[in-house]
Structure formats: structure tokens, C-alpha cells
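Input: one structure, supplied below.
One protein chain omitted, others in place.
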Amino acid sequence: MIRRAVAFLDQRAGAGSALGKALRYVFPDHWTFLFGEIALYSFLILVGTGIYLTLFFEPSSSSIVYHGSYAPLHGQEMSKAYASALDLSFEVRAGLLIRQVHHWAALVFLAAIVVHLMRIFFTGAYRKPRDLNYYVGLTMLILAVVEGYAGYSLLDDLLSGMGLAIGNAVALSIPAAGGQLATLIWGGRFPGAGAFFSRLYIAHVLVFPALIASLMALHLALIAIPRHTQFRGRGRSEANVVGTPLWPGYALRSLGLFFCVGAVLFALGGLVQINPIWQWGPYEPYLGTNGAQPDWYLGWLIGALRLMPHLDVAIGGYTLIPNPFWGGVLFPAVVFGFLYAWPATERRLEGDRAQHNLLDRPRDNPRRTAIGAALFAWVATIFFAGAADRAFVQLGVPYEGQLWGYRAASILFPIAAYLIVRRVCERLRKDDGHPGRGSGARVLARNREGGFEELPAGRAPGAAGADRG
Amino acid sequence: MRRARRIAMASAAALLGAFAVAAWAQPPQSSPRAGVSELDPQIRGSSSDTPMGEEGRRLFEEGCSSCHGFDGAGVPGQGPSLRGAGEAAADFSLRTGRMPLDQVGEQPLRGEPRYGDDQIRALDAYVGSLGPGPAIPRVRPDRGSLSEGMRLFTETCAGCHGIGGKGGVAIGAYAPPLGEATPTEVGEAIRVGPYVMPRFSEAQLDQADLDSISRYVRLTRDPNDAGGFGIGHIGPVPEGLVAWFAAIAALLLIARLIGERSDSDRGRA
Partner (left out) sequence: MIRRLLLPAAAAELVIAALLGLAGLAGLAFVALYAFDGGDTQLLGVALALALGLIGAALLVASRTAFKQRQVEEDRPEFAVPGEASRREDAIEDATETARAGLDGVTRRRLLGAAGAAAGLGLGAAALTPVASLGPRVGKLLGESPWHEGTALVEENGLPLRAGELEVGSFITAFAEGADKRDLAAAVIVVRVEESELELPPERRDWAPLGLLAFSKICTHAQCAISLFRYPSFPERSPGPALVCPCHYSTFDVLTGGNRVFGPAVRSLPQLPLRIDAGRLVAASELSGPVGASWGGVREA
């Protein structure tokens, strides 16, 4: 039966030899190479659940009066978008499950990308010939962040509406072009024309998913062509790849991972509530709530917007660079700019323009690991600053004091991270070269008489001079 | 050795994650003396000439006059005048344990009431007699409209207390969570405007509005959690913690089970 299927394809598409090659394709086995797959499978679940949601969601900002089953909103005016989201949650069977799975999948998708990015960075996988693929990946990360923001903003609830107002202000803050750009996207001043919601919807369900999917296909192709990287080990070289063939071993494992991702997401979607929009109420531009937060992958931006002191650039009374620019545009631009520029920068710093197929362990390149750790510490500090208000309410730490603490930390922590991580990496490398040093092991050497004697502490075996006969 | 270290680190990370989720999901802070006063007694008014009035004056002079002055005129730098504060102000502060205040200059926070019910009534009556001020409102949540309550709460209260009543930052002050507030306390706070909270007269929020708002506040204690475990009802922060410490942690663990580890496949031909 298998033969018939293969023959069918070969006779119509000449696919016989390609199929054989594909089935024998070799994947290295390390567990950290699966992070990208977790992201990929989350994306597939996003698309699947997303298609279901589009069957029910109404992306319209026209007002209606709610008469559904959620009592506290009875008789309230709200947009059709919000009302259709309420209906999805309360009137459509399994609607709330799919909605929640979709949102959890988005959070996990982005977290998986970040974990994957860290693996790529700290093992040097972005080096030639994979720097092009690394740019593709970074671009997907940016697209995913925007896609997530657009997705949860479509619901027009109080929290996400406030987020859109801020987004509009950030767009306005771009020097010279901001006024035009924001007005163009929103169709006027915030909250914008009715068309804005349709644009947001088409962006979220068509444009961005198509872009991400295309880039994903390119990403996978750029992995497959030079073959995946691998860690050093016996039998592994720059010129070969050692691992498991696609069929049967790798395909089953990968498929198994897909089902496990699905299981985790559906378990969360059913058991742990996420974005209960009925508890927030509908958005109006004249309403606000304390403690509003964006989804986690935008936490770094709210932290930056809150931490940045009240500086702007005004000349002759005209505002050149409004305040939201620093936290909302410049900060992410610096972070991504650094990440994009890193492969070329490292090539210049190390004078190394060769292809690399063997991965470094983080300790093998202390400078790279330390720089990555410093960047991560910087972003993470600002990220945590974004939740300082909740820390005040839950734990009592004064808010104004936290701001100053985080400002200082955002400078000191990256420096400390660099120094500490660099030291640790260098130490680990030294220990690798002399296994047993510092572990309390004792070194014995053969002496002239044929017996064993202990070497003085710190002396490696075979040290030149005195011990040999 | 290495394995043990890794297991230790993984357990530490898991514990830290669980702690983080638990900390965020906790009801927010109250003062160290926090207690619940679910009393919702009927208050009978009285003047300062009756036995209760005498008792009130005596208690006031003993426990309150050092900051609020004799005759409740206030002491500069210590405590405001209570002339015109009304019995609602006294009742709110005393029943929630905010007064007597331990430290002048700090925000009064909810705690164990220091006086018994009779004493509080006496003090309420005394303070009420000092000048015209808000009477203790009679708040009946069941008479209110839930949707009106949510609408009014969103417009008037959510800016400080958060849409879910979980509390918030007010720069220079703490807007407390409302989980322990009785309907009467909600009504009193609205009329009185304690500490830096604004206040609202009957002209702005009438009796029906108080009933509706307190009915919504009651809902926030036990909101509709159709989606499952509510993780604190404060939105994306605990959600992000769950995504990382539950989902990603689980998936990384599964990946680890599926894939190879360096130290075991090194040396494999």
C-alpha cells in the first residue's frame, strides 16, 4: 500500500527520489532543538482555533445594546465586536474553550519564540550560513508581537481599548511622520473611524498570519538546506550531521510533541481562565481602570513607558520628540537593532567569517554569552518594572520608590550580569580543561618505584619536571 | 553531581514560579492588623445629651481628642476637624479599624476594630452631633441594579480601585481592595471620602446608586469564572506567569524527555 502511494506521487510529480531523501533526512537529537517546534505547533493551533473564532466574531465598532445572558452588562451599550466576543464566551457552546485556547496559544507561542531565540543566541547558531535565517526569525518575532496585540485589541474591552489608545499615542510620537502615520492607520484621531476595526481585523486574520506563515516556510527551508546545526561530540564535524532520520524516529517524536503542545494548551484553555472580558466591561475612550496591563510580551514596553522620566524634545514650542517615543519606539528599536546587527558585529569583533555548523556551548564564548545575558537583564528589569503597580498593591512596596529602584537597576543589572556571566563562563571553561580541579579530587601520579604518590595540590598530572623519573 | 545540581536548579525555578503565581493570586495587602468586620448593624441616631451621648463624649475624649482635639476641632499637624464629618465618617473609620491611627501621617488602613459595637455607636452619635455631615446610609445591595452598579463603578470607582475591585495605586496613596467591605462601608466611603478618596453627595449618587454600586462590589468578591481558575482576577500579569511557569515549563520538560542531552550522547558513535 505504501508502494502504491509512492508510485502515485512519482508518476505525477516525479517525487520518488525527493521522497526518499526526505524520509532519510537527518535531524540532530538535542532537546534544545525542539524549542522552535513548540513555537511552530502553537502557531498551528492558533490558526486552527482562530479560523473557528472568525466564524462567530463581528469586527465592528458600531454600538448595540446588550441583551445576552451575562447579567451585569444587561442593557449596556457596547460595540458589536465586544458583544460578539461575549456571545462567543457565553452563548456559543465550546466557544469560550476555543477562545481561551487561542489566547493561551498566543502567550505560549511568544514565550516559545523567546526561549528559542535565547538558544540560538547563546549557542551561536546565527553564524554563517544561518544569519539570513536568523533575520527571518527576528522578523517573525516582531510580527508575532504585533499580531498578538492586534488580536486581543479586537475585542474592544476596557483593558485592550486603553492599550490601543497608548498605541495611538506611541504612533503619534514618531518624529515628523507620527501625526500622519497615526491618522492614516486610525482614519482620524483616536478612537478612529469605523474602518479602523475592519483594518485591525484584516491585519490580524489575514495579513499578519500570511506573512508569518510565509516566513515560517522560508525559515524551515533555510534550516533544511544546510542541515541543522549540532553540538560537538564524537563523530561530529563541521562537514557532517549526526542524528535521527525523519522516518520513523523523528517524525513520531515531533508529532508527539505537537500533540503534547495541544494537550497543554487545551488543558489551560479549559481549566485556567484568561482574559475574562466580561469582568472588564466594554471600552470607551473616557473610561479607565487602575491596574490595566498588556499581555506579557508587551510588558517590556509598559515598563519603559512608566520608567522613562518626563523628558521630551521641543524646539520653539513645537514638540519634536514626544515622551512616549523613548519607551515605545526607541527602546524596542535599540533592542531589535542590536539583535539584527549582532551576527555582523560578532564577525567583525572576532574576525571570524567562516561557516559554522558546530554549536558553542554558552561557556565556549564567554563574551557572547555575557553580552546576551546583559541584554536580557536590561530588558527583563524594565519588564518587571511594568508590574510595579501590582507589586505595590499585593506586597506593599511603595510605587514611587520602586520606580527609582528600577531605574538604577536598569543600568546596574546589565553591567553586573555581563561581569558575572563572563566570569562564570571563563571559570566553567577552566574547569572543563581540568576536570576534578576544585572538586576535592586528589591527583595521583606513578612514581619511580612503580607505586603511586599524591601530587601537591594544584599540579596537573604530567606537569613538567620533578615527578617524572 | 551535575545531575543533582540541575535537579536542584529546576526545582528552585519551579518553586519560584509557583510562589510567583501564588503571590499574584493572593488577595492584596491590608495592614498587619487585618480582620474582617462583617457587621452590618442598624444605627439609631441620638444626641449628645443622652446616656449614649455622654458615653460617646467620654470615649472621644479618651481615645480621639489627642489628634482630633477636644470638641473635635482638630489639632494642626495631627488630625483634621470632625465638625461636619458626620456619623458616617466615624462609623466607617471605627468599624474598619482605620481609627484610632497608630502613626500620624500614614495612610489609615483596614484592621481589627479597636472598639466594640456599643462603643462605636456611641462615638458615631457623638461625632454626628458635632455638626451636619453624612448620616450612616442604609445600603441594600439586593435592591440595586447589577448592570447600573457595574456602569457606575466603572465610571466612578475603577480608576482607583480597579475594575475588579482588587485595589490600585493612586500616587501618594493606596486604593484598597474591596473584598472585605460591607455594603454599609461601601456607602459610607462614598459619602465620606476617607483619606484622599473623593466623596459623592446624594445629588450625584443617590440611594439607589449606592445600592447598585454595593451590589456590584459584592459581585467582585465572587465573579463569574466561566473560564476556569480565576488566578487573582487582575488580568495579564498572572496570565503571563502561568504561560511561563506552567505551560513553557511543562513543554520544556517534555522536550527534555523527548530529546537527547549532551552529556549522554557525547561519545555515541
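Structural remarks
The first chain written gets the first letter, and so on, giving A and B; residue counts start at 1 in each chain.
In the analysis below, contacts are C-beta pairs under 8 Å (C-beta built on N, C-alpha and C of every residue); 3 or more make two chains touch, one makes a residue touch a chain.
All figures in this text were calculated on a predicted structure; none of them were measured in a lab.
The chain not shown here is touched by just one of A:46, A:170 or A:409, and that residue is A:170.
Within the set B:90, B:109, B:130 or B:169, the residue that contacts the chain not displayed is B:169.
One of A:81, A:96, A:110 or A:329 touches the chain omitted from the figure, and that residue is A:96. Within the complete assembly, A:305 is the residue of A:110, A:277 or A:305 that touches the hidden chain. For chain B, the residues touching the chain absent from view are 76-77, 79-80, 104-105, 107, 155, 158-160, 168-173, 175, 193-201, 203-204, 226-228, 257-258, 260, 268-269.
Those residues of chain A that touch the chain absent from the view are 24, 26, 29, 93-94, 96-97, 100-101, 129, 162, 165-166, 168-170, 172-173, 175-176, 178-180, 182-184, 188-191, 225-227, 235, 238-245, 248-249, 252-253, 255-260, 262-264, 266-271, 284-292, 302, 305-306, 308-312, 314, 317-320, 322-324, 327-328, 354-357, 389, 399-400.
Heads up, the rule we're going with is that only the chains that are shown with their structure count from here on.
On the chain B side of its complex with chain A, the touching residues are 1, 23-24, 26, 28-29, 146-147, 149-151, 154-155, 158-164, 166-171, 174-175, 177, 216, 219, 223-231, 233-237, 239-240, 242-244, 246-248, 250-252, 254-262, 265-269. Residues 29-35, 38, 70-76, 89-90, 96, 100, 104, 107-108, 111-112, 115, 158-159, 231-235, 253, 256-257, 260-261, 264-265, 268, 270-276, 278-281, 287-296, 299, 361, 387, 389-390, 392-396, 399-400, 439 of chain A touch chain B in their complex.
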